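With one protein chain withheld, the remaining protein chains of the complex are depicted in position.
After this line comes subunit A, so read on.
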Amino acid sequence: MPRTRQSRTVVLALLATLLSTVGLVGVGAGTAYAADDDVAWAVRTASNTFGADRQNYRYTVNPGGSVRDGLVVANHGRKPIELAVYAADGFTTDGGQLDLLTPDQKSASIGAWVHADRDTVRIQPGKSVEVPFRLTLPDNATPGDYLGGIITSLRQEGTGANMNVDRRLALKVRLRVGGDLDPGLSVEGLHVSFDGPKNPFGTSGATVDYTIHNTGNAILAAGQKVSVTGPFGRLGVDAADVPDSPELLPGEKWQVSVPIHGLRPAVRLTGTVTLTPLMTDAAGSVNPLAPVDTTTHAWAVPWALLVLLLVVAAGVALGVVLTRRRRAEAKRREDARVQEAVAQAVRESAGAGK
């Protein structure tokens, strides 16, 4: 339901309005629209031999194979709408969600392999239209998992506003191309940074940074375990529960930064990241695959402790020097005293001998 509309009459022209206030361009005043100009449309999978209540599309097809299916688009608004229909490849956003390439980006898989029977569909209010489409794989399609979507798009351009808004409503297409499935994850750029403790005898923290790279051809999430240990595997500390990564498409990367608390200064640290590839099968159960360990080493010089040690060492050294000096002085005096005594004795002896 619409919220307030007080700004509806000054509508947007994003930069026109914006920049006009600083004297750059003229005002681009928007047009007022009535509430029944709201657009409302919906998509669903066609009801056919694949079933009547699918949530989106998923196929397993061999290279060279093809599948025919359909997308149903319903107009729930009060005016006819015309929508573009096309497919695009998907990607995982920094927030871990699936998004689809924009029209100015070139799709290489789903977006290139799925073709609707028509590019646009015009739908009367209250009606729905089924748009058939075909997924056709090239003979040399690489085996593995692909994710993309079939998009319906309502684009408005050149209405006086300086911000075009492309509204796209899409259903996912998940495709597995038959053949070798070779799931793999690797850890890249593993780096441990150590925060030296202020208190020489206290514990400290470290941050473990790395990038998960889906190096295989299967869609995978990663179960993660992160630990840091001191020399000889001692003084180990595990990170608190690190959540699983989102599902990553083949080739995608995911940056992770994990704080570790309660480390003892240990001069040399070893950071270990263990990833368990989690492959969710079509039936919704998870296959945990063989874990992958990656380690790195980092200097964790306990500066505060070192400074304290230096002070102590300097004190000791000074003490030693002073003691030596005192001893040398005492020895020198003793030597002088002995020498004097000897000289005296010699003198006395010589005098006595006369």
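Remarks
The working rule: a residue touches a chain if its C-beta (ideal position, glycine included) is under 8 Å from a C-beta of that chain, and two chains touch if they have at least 3 such contacts; residues count from 1.
Keep in mind that, in the parts below, contacts and distances are computed from a predicted model.
Missing chain, UniProt protein name: "Metallophosphoesterase family protein", from among "Metallophosphoesterase family protein", "Ferredoxin reductase", "Cytochrome c oxidase assembly protein" or "HypC/HybG/HupF family hydrogenase formation chaperone". The chain not shown here is touched by just one of A:47, A:203, A:255 or A:339, and that residue is A:47. Contact with the omitted chain, checked across A:77, A:132 or A:205, is made by A:77. Residue in contact with the omitted chain (choice from A:97, A:140, A:199 or A:349): A:97.
Only one of A:70, A:149 or A:271 touches the absent chain when the whole complex is considered: A:149. Although one chain is hidden here, its contacts on subunit A can still be listed: residues 1-3, 7-8, 10-12, 14-19, 21-22, 24-25, 30-31, 33, 37-45, 47, 49-56, 58-62, 64-65, 74, 76-77, 79, 90-91, 93-95, 97-100, 102, 104, 143, 149, 151, 156, 159, 161-172, 176, 178-183, 218, 223, 276, 278-279, 281-290.
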